[in-house]
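Rest of the complex left out; these chains stay put.
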Amino acid sequence: MNIKVGKQAIVEATEKLKNWGRWGKDDQIGTLNHVTPEDIAKAARLIRTGKVFALGIPLDSNGPQTGLFGGRFNPIHQMLATGTDAIAGRQDWNKIRYADDTLNLCVQGATHWDALGHIFYEDKAYNGYDAKLIDAKGLNVLGIEHSKNKMVGRGVLLDIARFRDVDWLKDGEGISNDELDRCAKDQKVEIGRGDFVIIRSTDTWGVEVRPNETTEANQPWHWVVIPAMGLCMGEIFYLKDLAQDCADDGIYEFLFCGPPLIITGGTGSPINPQAIK
Amino acid sequence: MNIKVGKQAIVEATEKLKNWGRWGKDDQIGTLNHVTPEDIAKAARLIRTGKVFALGIPLDSNGPQTGLFGGRFNPIHQMLATGTDAIAGRQDWNKIRYADDTLNLCVQGATHWDALGHIFYEDKAYNGYDAKLIDAKGLNVLGIEHSKNKMVGRGVLLDIARFRDVDWLKDGEGISNDELDRCAKDQKVEIGRGDFVIIRSTDTWGVEVRPNETTEANQPWHWVVIPAMGLCMGEIFYLKDLAQDCADDGIYEFLFCGPPLIITGGTGSPINPQAIK
Amino acid sequence: MNIKVGKQAIVEATEKLKNWGRWGKDDQIGTLNHVTPEDIAKAARLIRTGKVFALGIPLDSNGPQTGLFGGRFNPIHQMLATGTDAIAGRQDWNKIRYADDTLNLCVQGATHWDALGHIFYEDKAYNGYDAKLIDAKGLNVLGIEHSKNKMVGRGVLLDIARFRDVDWLKDGEGISNDELDRCAKDQKVEIGRGDFVIIRSTDTWGVEVRPNETTEANQPWHWVVIPAMGLCMGEIFYLKDLAQDCADDGIYEFLFCGPPLIITGGTGSPINPQAIK
């Protein structure tokens, strides 16, 4: 299959792949409906050694945001109480010596989930919800809170960079479905319905070919995957250590547990997903 | 054992229980060192049905903060881009229609971990680190980032409220070690080293008797547990659904997975821990 | 004139008073166009004693916001560097000892100007600008930045509370134009075009009768004054000291200088206006 990425391909893919109504008109979680308790119980048996890999990147001022996209900024971490205050005796009236802090961050500024209300197709969000339901107060539908206990299941790593024997993919290089299949076969792992599939490229910003393969749409994969399919994407995962371990033992499957914060009306959530082998 | 809670008891407990140096002078994670890969692999076998319980509370303006403690405030969720902008055509120059947002929150304002640098004993933090290492730039030691892949293991719920046959404990009611043991026995569950033990009271603010049993110290349990023992506490867990399920099937153990965000130098992290049965 | 406040009165007042196009189709400042350099030069002569009155209220966590209106919160002031850090030697690598801080506030949360883009009438802002020009990126028209050097002129205090011989107006009490005229006469002061007229009620939240005199519209005065007339309002002024001084010397006019911060695309600005007598 050879697709010329662009507006027409988006329209066709949308029509072909869209899941609106598939899980009822009130559905808020899309393809996460595919993950069953049985899948989770089965995935638990993939834990053999008890090794845990943290897939988040640090939340601090050295994050990936440059201010170019939509006013996003790197996390701002500020203290409300400090050890220096404590030793200067400034807290003793309170009979406790402590440190405390705040964090101000863009929900999608580092390792994160996209909620299904993050992207629209024309005037609609996933499942046909009117985009106007997503206003300055937040997401009245399709917010990340609906997935609060849904981000657990079988995880599979497809290490495309290793499959190609490169450190990372170059700008502009895409990945075809066919290559994903060949990589899985090479890794001796099968992808099933309800799996959390993690692609190592190794720069996962936006889970898109960058620069995009068309100028007709920005982030064309998002256009199809989120509003049409209702597939929840994770971005900016840290995969180096996990990938090394998988290469070492030849096992590319694990229990995946990536709980979102329960941000009411959030377009997503910062996360630190865990791969447990 | 009958302890009169107060300064002297804190001093004695500190001397008796302190783990400074136990895991080396550079240790940053305290009792989390007790959790071994073997423990995790074993805990995975506790997953039988694949039910997942989210233990976080929602992050929004209806949170538990009243502004009384240390300037803490409830989460502030603000939009950077909206569906109403999208349908008004305000984003079309960018060739993508989307919603985006920010979250400004107190790290310890809702369901969260306390990092080991959160509380000091006199001029010291856990393991003897000088409290001055925790300044307006954040925690140069003992920050939550050190636990990024350490919050996975066997979880055990001790449902004290149910054990007492009450909806919740009254103000001022404490829980003794002895009662914890009796509750565990009643629940036919054993506590082992390295377990994540969750106590249902059912108001877990601060994991302390409130009001405190002494006026000599504020949050006396914190004084001992964090800087002396190096035991990482979680607070403000939502336990209702999990507790009901445990009461229903009589099984009070599960795989616990509560990854912190990797907040560099954070006094803790907002979390949405998962109990997987 | 006896107006029954409500939707119809708003429509009639809008038609009667609206200034759209009066100062050109690109106008951004409305009735501030009335203030001429000559007015300012003349107002300067009102300064006789050199007394300066600050009309702002403090910006801190004790501000007037309760969270009820539109997610507004009180100012959050946080430190980036402290004296306690300085004396603990934590800054000496930088060869300067200092304190630094941040402020996160609602633009209209304390003493402030309303910019003309703050309120809409149906789908339009002042001067006929489409409301859609005011999106999640801010005010592309009618932002407060256009008034950066326009908030200087003759100030006149009308002390209605004193005129009625009360400490403050009760809930639900309005002020008629006629009463304003009588108060001015009583105070032996005349109101001219281009004056900054300050009404002491003495609780100026919203410059409206509270509760509003109708349930057909919220803040009906705003509906007419901002989008129709293009009159810039100031709210939550601290008037006690100024009013006392005016009562003492019988002089109710002064140079008014209330510069807004130049917040690009702001719906207004926090301010600390000065009355100079």
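Letters A, B and C mark the chains as written, and numbering starts fresh at 1 in each.
Convention: a contact is a pair of C-beta atoms (placed from the backbone, for glycine too) under 8 Å apart; a residue touches a chain by one contact, two chains touch by 3 or more.
This one's a predicted model, so the numbers in the text were calculated from it and none came from an experiment.
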Overall number of sequence copies in the complex as this file defines it, 3 displayed: 4
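Convention: only the chains that are shown with their structure count from here on.
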Longest centre-to-centre distance from subunit A, chain (CA-based): C
Interface residue overlap between copies subunit A and subunit B, same or different (over half shared): same
Interchain centroid distance [CA atoms averaged], subunit A/subunit B, Å: 24
Touching two or more other chains - residues of subunit B: 71, 79-82, 84, 104, 132, 135-137
Contact footprint of subunit B on subunit A as seen in their complex: 36-42, 44-45, 47-54, 56-60, 70-72, 75, 77, 79-84, 86-87, 94-108, 117-123, 125, 130-139, 145, 148-150, 152, 215-219, 222-223, 255, 257-267, 270-274, 276
Residues of subunit C that touch subunit A when the two form their complex: 71, 78-80, 82, 84-85, 87-88, 90, 102, 104, 136-137
